[in-house]
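With one protein chain removed, the remaining protein chains of the complex are shown where they sit.
And now, chain A:
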Amino acid sequence: MKRWTWLAGVLVATLLAGCGSAGTPVDPAPVGSADRPMPADTDVSGKLEQGGSSAPSCNPRQSLRPNGSIPPESTMDAIKKRGYLIAGVDQATNLWGFRNPHTGELEGFDIDVVKAIAHDIFGTYDPNTIRFKAINSAERETVLAGGDVDVVVRTYSVTCERLQKVAFSSVYFEAAQRVLVTEKSGIENISQLGGKKVCAAGSSTSVNRLAEAKPKPKPVVTNNWTDCLVLLQQGQVSAVSTDDTILAGMAEEDPSTRVVGPPLSEELYGVGIPKGNEDMVRFVNATLEDFRQNEWRDRFRHWGLQRVLGNQNPPKPQYR
């Protein structure tokens, strides 16, 4: 009899062991979260280089009086002899300076300005008389200082600080810094962006103004404006803040976005010219006189800028 009791004990123990929990099922490939990709050199640190506003105050609208003649030995004469105008432009900003993905050709409002200048130098329009050099925002001053280009037409705001290093033509477009958000975000004003991530391209006037906004947003700095649109589309920033002209191009590419808020600043676009080429400044101003009179409204409508910017008139030039 005794022999059977211990066997019964073992059986009971086995059954009890079988009833207990055996732990949780193994997760064979645990992945907590996925890292979203980011454009190269995106700075999310939120730190900004404060641009030293040591420049003396000036009137950025004022430029030299126009003169459309091409005297021998002038800068324009040298360009004419060379056979082509070298223009520093943007290749990635929709509506202003961008390469049409279908044709591979550069197009945009800024490109139209370059074509007008080339037309006036060479007398006729011929694509071979222009050599475009694609540059980014940070390179604008460098290529002008190095004499690599004759003109820079690249949503280039005239500022007193820049006037120290670069000569500018008269103003050919008036823009204002605003904010691009997705339609469903419900954001109407930059004051609603406090603590949220807002994208701007480095070495631009917009990025400095972000630092002044109150309540302060978290700036995300990229190399190019298109990278900001990528970040907005990928949901990594809440807004893009820059000139309404550039934002208009982004809104054109993505119908789910809106340009909102009051103007934060006044941006005056001029043609950048190497400092010292005063004859060229006067010549470009003469071209712009004609451009503002005749082509401006047509190009404005052609690029559909009225859809975001409303109806505008060409700016009135001021001369010293």
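By our rule, contacts are C-beta pairs under 8 Å (C-beta built on N, C-alpha and C of every residue); 3 or more make two chains touch, one makes a residue touch a chain; residues count from 1.
Criterion: contacts and distances are computed from a predicted model.
*Asks:* Can you work out the missing subunit's protein name as recorded in UniProt? Choose among "Secreted protein", "Peptide ABC transporter permease", "ArsR family transcriptional regulator" or "ATP synthase epsilon chain".
*Replies:* Spelling it out: the chain absent from the display is recorded in UniProt as "Secreted protein".
*Asks:* Tell me which of A:Ala8, A:Val26 or A:Ala40 is the one touching the absent chain.
*Replies:* A:Ala40
*Asks:* Consider the whole complex, including the chain that is not shown, and state which of A:Ser74, A:Asn94 or A:Ser206 touches that chain.
*Replies:* A:Asn94
*Asks:* At which residues does chain A meet the chain that is not included here?
*Replies:* That gives, for chain A, the contact residues 29, 31, 34, 37-40, 84, 86-87, 90-94, 98-106, 130-136, 139, 223-224, 226-227, 229-230, 233, 250, 253-254.
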